[in-house]
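With one protein chain withheld, the remaining protein chains of the complex are depicted in position.
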Amino acid sequence: MQKSLHIDPNKCTGCLQCEMACAWENHRSFTIAKSRIKVFTFHKEGRFVPYTCTQCDEAWCMTACPVDAIRLDPVTGAKIVLEPTCVGCKVCTIACPFGTINYVASTGKVQKCDLCDGEPACAKACPTGAITYVDADWTGLGKMRQWAGKTDTNPATV
Amino acid sequence: MAWTKNVLRVNLEAGTCTTEPLNMQWAQDYLGQRGLATKYLVSEIDPKVDPFSPKNKLIFVTGPLTGTMAATGGRYSVVTKGPLTGAIACSNSGGYFGAELKFAGWDMVIFEGASPKPVYLLINDGKAELVDASHLWGKTVWETEETIKAQHQDPQIRVAAIGRAGENRVLYAAIVNDLHRAAGRSGVGAVMGSKNLKAVAVRGTRTDAYQMANPEAFFAATEAGKKVLAANGVTGQGLPTYGTQVLMNVINELGALPTRNHRDVQFEGAHDISGEAMHEKRPTDGKANLVTNGACFGCTIACGRISRMDPGHFSVKDKPQYHGASGGVEYEAAWALGAANGVNDLEALTYANFLCNEDGFDPITFGATVGAAMELYEMGVLTEKEVGFKLPFGSTEAMVKLAELTAKGEGFGKIMGLGSKRLCTKYGHPELSMTVKSQEFPAYDGRALQGMGLAYATNNRGACHLRGYMVSPEVLGIPVKMEPQATEGKPAMLKAFQDLTAVVDSAGICLFTTFAWGLSDIQPQIQAACEGDWSEERLLLVGERIWNMEREFNLAAGFTAKDDNLPPRLMKEPAKTGPQKGAVSKLDVMLPEYYRVRGWTPDGVPTAETRKRLGV
Partner (left out) sequence: MKHLIIGSGPAGVIAAETLRKADPAAEITLLCGEGEPPYARMAIPYLLKGEIEEAGTHIRKDADHYDRLRIQLVQARAKGIDTARHTVDLGGGRHLPFDRLLIATGSHPSLEKIPGMDLPGVHSCWTLEDARTILAQARPGTRIVQMGAGFVGCIIMEGLLSRGVDLTILVRSGYMVRRMMNPTASGLIRKWCEAKGVKVLTHTQPRGISAKEGALQVDLGEGRTLPADLYLSVVGVDPNLGFLEGSGIEVGHGILVDAAMQTSVPGIYAAGDVAEATDCLTGQRRINAIQPNAVEQGRIAALNMAGKPAQFRGSFVFNVLTTLGLVSSSFGEWQGVPGGESTEVLDESHYRYLSLQFDGDRLVGANCVGFADHVGAFRGLIEGRVRLGVWKQRLLEDPTRIMQAYLAAAHRVA
């Protein structure tokens, strides 16, 4: 069974260990600006929301890439950026309706979560269990994945 | 390694920003953060300088573990000569600001001179510039942070700013970063205000800012450290669940909770303002004061309180800007705003605490000053006419009103902004100021806990709990249990705590780790991050060197052994109730012994031998 990152914002304290772990995994640096997972803070709600790619089935980024630089990892299901092939045109960054593939100016390439070959560093680093790597069916991720296909959503109330 | 080895020097008068290499010899001698910046400060300013003179300097500094995966590796300090005390001031803060400064490639920012007009420093990696802040002057910390982020269209910018308290030179003005983390004590924010510096805004995206000396060892050490924190009752459960507020009921039951300007040592309303109470549903709106716990950068403890007020509470009824969640009361703030002046209204405390964050002033000194003012009022020395309203102990309305007036310097708030020492002196009763070196005590009674009394008296930055936390042995039994009233062994224990704390404060990590971590947990993390050989012995020597350096600065600034004292109330008025009933401070017994174990003369001056041993 394929696994997915499961995120429970209720458990997040905003410590950003996940961001540092991600940055280290991919850039050998703790500079969180380079992390592929991002914790968004809702100060007035007192809420921290870790957010990254859900490896959606539509794979908007992959289909939009004009130079075949994003491929499917058949083992993990992750959509993976092939850095040497990426030209940095950023088409994928506007194609992804989740905003989870991003351009990195210092490398001239885009980057996104690749599930660390099946051992996500963010989940390992999370001290509270807010980020876990679990069987895909448990995550209710389908809901989120289908979201991009929805037309009307109800007004946000919070 | 682990240092960026870059110092940013900002001359506010000339409006210039220049880069210079970090003095690596000093880094080897003083580690970083508190120690290293203090070394720079004492080397560059006249100890007798007026803290508000342009000749005073203000240093923002990180440690080698700041901005790393070491648990709690997000600390920074602000070092200057403090206006409240006239002594060395070093205030430590968490949040995200410090790590960002490191990611931008800076160990330290030294501000010198004063700007002719309001400015803020904008750092974007290697690029630093002073930006006009006329539009921000008069604004709160919260407005300032919001405006700067929106103006530069980058929600990831981290901001450390002063509010109106700093602008108006409230002597205990704080520098607040990330909306509710503060370099809180000794008035570092007022020095910032005196320099016309409204904020430091930083964005760091460099991946090459610093390296780990030994990444493999670093991860092994930090992961081991995190396991220790998670397994420990205080750092793994008590602090995440209740925050530092876990202490309120404990300290009260022990009879060590200073109440009503230290007239009492137990507060009948302690439970109402405790960590447990923050979890309880309010009868008014059915919600708890506490929304969640929050962490500073890299912190796996997450003691921070995120609170939401009862929107129907009188203090915020028509003020929707306070209805959202923000930083809730920590133990010291709850004590100062509550027990210290007899107020038991948790919502009012939360509101006052919001104001302290919003306008940047220290809730400890503020709350304690309220307590002193209330005592003067009850004595009839201060009148309703003078204050503008009634000011008896226990008046929630009065405490709230003073919190609203102080930062703005309006009415009696102007006098409140001087702190209790100057307030009490002004009204002819300096003995009623519960201070050491003009800085107010925090939330532990120096009679009830003899070691804490000694810690206050000898603290280089005036009374505070963060330089030698004798509560650990005296209450929590860490690392060994010492009876509160005992004096034996306490000077030596205090010295060890003070030296260890100086190391922790210089490393970039949070002091709260030491509930669980000993030096043997910390040392491998420093060793793996930093170049050089950092044995435990060497680290303790670094800590002792820092302590003595601070002491020498204070001596040169004009302090003497006479200033290592406690107010007469703690020396003469016995504790009235509880397990420590009858206790007075035995400072006179402990102080000579303390000087001896420090290697100081009976006058509290480091001996030539000590100086030589430490290379100060």
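We just call them A and B in the order they show up, numbering each chain from 1.
The rule is short, and it goes like this: a residue touches a chain if its C-beta (ideal position, glycine included) is under 8 Å from a C-beta of that chain, and two chains touch if they have at least 3 such contacts.
None of the values given here were measured: they were computed from a predicted structure.
Asks: One chain isn't shown here. Among B:152, B:323, B:414 or B:613, which residue touches it?
Replies: Final answer for the missing-chain contact: B:152.
Asks: Even though one chain is hidden, which residues of chain B still touch it in the full complex?
Replies: Residues touching the hidden chain, for chain B, are 124, 146, 149-155.
Asks: May I ask you to list the residues on chain A that touch the chain which is not drawn?
Replies: 9, 38, 40, 42, 45, 47, 49, 51, 60, 63-64, 66-68, 85, 87-91, 93-103, 105, 108, 144, 147-148, 150-158
In this text, only the chains that are shown with their structure count from here on.
Asks: What part of chain B is in contact with chain A in the complex they form?
Replies: 67-69, 96, 99, 103, 156, 179, 203-209, 215, 226, 230, 240, 291-300, 302, 304, 306-308, 324-326
Asks: For the complex, give me every residue of chain A touching chain B.
Replies: 13-17, 20-21, 23-24, 27-34, 43-48, 106, 125, 127-128
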